[in-house]
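One protein chain is absent from this view; the other protein chains keep their places.
Now for subunit A:
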């Protein structure tokens, strides 16, 4: 209890205040090691292999040959210090190994020892070190205190991205049999069952039906949440947390209402009932590709024309930036629409076209701010302009809510802070890291709560939502202060059928949508 009070106190202060150095305070934080079954399902050895040092170094060599980013980033750092006060895990913990440059150096010192002349000849001069068991333990600890949020990369004069380095380190550890249980177990579930949660198709079907009933009861409108319907225009791929957790599910209801209003037919897929792709977290291109290929298969099997992604940060990074490379070309999709499209782009296009009606007063009890999720902010885009990923969600929130206040400028948009749970850290044994990593964001939230009476914070990432649900109470906020962007949409949207005296152009499931209609064309953002 005293510990919790202590955390609440930490919510007060400058979000970006640089802490005193506290060497080693986070050294004991480690995730659970993946069990042999979790490893082998992904094509990795079950446990630490014989001769792991040589194999790890060989794997590092392969990665250097296959990734220019890794090679350039390991070579180029001049230790200027620009990144040292930028990582939320350092700001929250004070552990110098959580400074991005120091985290990188854990791998860089091994790279220098085995792959550079200076490191081979004069290791102590250039900070080169043998790969020992102790170094491996440091890797396992500190490369699982990086949420791959890319905040350091924004500030680095060479754009060095610690995410690339921690991905490489995790890949090496997987290759020698020391994987992380949380991520690897989840990827296994995706391959076996279709989603991170291990929710089988039958249960998914029942969940969606339950939600349909709930919406009809509440609004009087039969909004559908279709599953595996061939010939639908749109395949919606969303993080599986949207199917059962809160506030994710409220967001899912929002997508369904918007899609209903659009009149465009759509469906979920049980084969690809998961937008998340933890293959990225573990830096495994092969696993990331295999997870991505499910989505392609589902889109082809169902014969859809468009691919839309729900609110999930890293999933949007993979979808936006990697999907076409890994699983493309997607030439069977309609080129009139972005391939793929974010649900926020979809909703915003409808709002711009005047096709959605809102009663903003429905959100009047909420004073809202917005947490930019790191993978959306610094690793992808929405709309046609750079920075659309900041403007579009805010535009949606302003269209649906009367009271909106941004947090301090140095903590939002491209400078946003990680929620503290991204990149494969969203597991209970890493709670200490998660609490500390969230501290800067909690301080920024505390400031707008004090200044503007902000009561809620919206996000467009399943991990952010799950993390904040757990972390907010520890910092003295209400657990339900975190909301989905499409939850705000859902609250405020006036469904056509529920309006009295309105034209009855909308009565039931939009079934006869073969052309998608002029409406559908109007709302595409395309490449205009």
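Remarks
One rule holds for everything that comes next: a residue touches a chain if its C-beta (ideal position, glycine included) is under 8 Å from a C-beta of that chain, and two chains touch if they have at least 3 such contacts; residues count from 1.
The rule is simple: contacts and distances are computed from a predicted model.
The unshown chain of the complex is recorded in UniProt as "Nitrate reductase", chosen from "Nitrate reductase", "NADH-quinone oxidoreductase subunit K", "RNA polymerase sigma factor" or "4Fe-4S ferredoxin-type domain-containing protein". Looking at A:116, A:402 or A:455, the residue that reaches the missing chain in the full complex is A:116. Considering A:36, A:61, A:157 or A:210, the position touching the chain not shown turns out to be A:157 (whole complex). Within the whole complex, the absent chain has one touching residue among A:25, A:49 or A:126, and that is A:126.
Those residues of subunit A that touch the chain absent from the view are 18, 21, 23, 64-69, 71-73, 75-86, 96, 99, 101-102, 105, 116-118, 124-127, 150, 153-161, 164, 285, 289, 293, 320-322, 324-329, 338-340, 377-381, 384-387, 389-390, 414, 527.
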